[in-house]
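Every protein chain of the complex appears in place save one, which is left out.
Showing chain A:
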């Protein structure tokens, strides 16, 4: 370990240890539950990770003096012993505090490496899948730079006719991303596959320091005041990426974390670009905490541009082989038939009441408008939808005359009041579906943007349709 700190442009090494008493370490570790803490510790002690997460072991084997020097957590003699210890802790009951203390003041008293912190941080993501707010971006190819008559380089435009699908190579990407990061901040990168979802997660941990030595981490806490974490998820088989909102330790302003995100949004396309194949990131107006929803709308599925009622075209379970000569039953007819029969058996004599018929009709309409999406339990919900209405306000009868008098003259032909709508909830579109099913919303006259078929959470409605179609369609 060098004694002098020299500013470098290199990244922070994974094995770099952070003082366990710093707020960052405490913050990352203390938000995990007891079982998660133990599994993280066992993960650290795994053969493959041991080199980056070496625990504090008894320095000398011969020194068999009983360690009664007041050490509350006597160091183990080998990683295997420690593993046994944690396995036994797993079966015992106890408090979270006990494990946390053991890690911080006992087994990793000499420091917790950045790699360990990354593992612990990801464990928190698995425990709380909705802890991060993700925005989906689309990777789009750019046109080759052109020069105008004066020899000035024109601003790059998205190449709409390109047939090139950007590809992602993790190690190459990290190398070129490092080149984009400014030299006065240092970053630690950790790539990991998501345990259950088809995602590759890149965790970037940034500190405000030009040095990459332990000093930069220990000295009165650069790490505590100016460290930020940002997660980037790369879905398999899809030219989209998801970027999380940066979380920071210490009192940093919102503007600062915003600027880091902006910096990354600028740097990522450069890192993804190859010679003669430049790409850029385009926002797709979809921001949610739910990774599954993001994968459903921007991943490698068929439902990307066929949401809501259109999902019947994307449903892979439906068999529709052209070799089958059996007459297909159009969607809804099976359910309708089945239901009719059930009702018919029960009350063959008495005809269904008006209320029953209305209810049934509302259910069918909801099925037609939403398809199999927007179910309460499907785990694919967005929690917030913001819309701006830009529709013409229709005025009829007397009101129209009055409006003419005090309104502007023929200049502005139609009055478009500025109305903002925000839907909030655990699963916004499932809620709308339920309202349709109960008959509160008339499902047949409901505009299409209320079904969530566009797959956006931010949008402007004009003429009853979401304008721009940034999300689906083209």
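By our rule, a residue touches a chain if its C-beta (ideal position, glycine included) is under 8 Å from a C-beta of that chain, and two chains touch if they have at least 3 such contacts; residues count from 1.
The working rule: contacts and distances are computed from a predicted model.
For the chain that is left out, the UniProt protein name among "Cenp-O kinetochore centromere component-domain-containing protein", "Ribosomal protein S5 domain 2-type protein", "YbeY metalloendoribonuclease" or "Chloride channel protein" is "Cenp-O kinetochore centromere component-domain-containing protein". Looking at A:87, A:300, A:376 or A:392, the residue that reaches the missing chain in the full complex is A:300.
Interface note: of A:91, A:150 or A:321, the residue touching the hidden chain in the full complex is A:321.
Touch with the chain omitted from the figure is made, among A:126, A:313, A:393 or A:415, by A:313.
Taking the complete complex into account, residues 160-165, 167-169, 236-240, 298-300, 302-306, 309-310, 313-316, 318-328, 368-369, 444-448, 453, 463-465, 472-474 of chain A touch the chain not shown.
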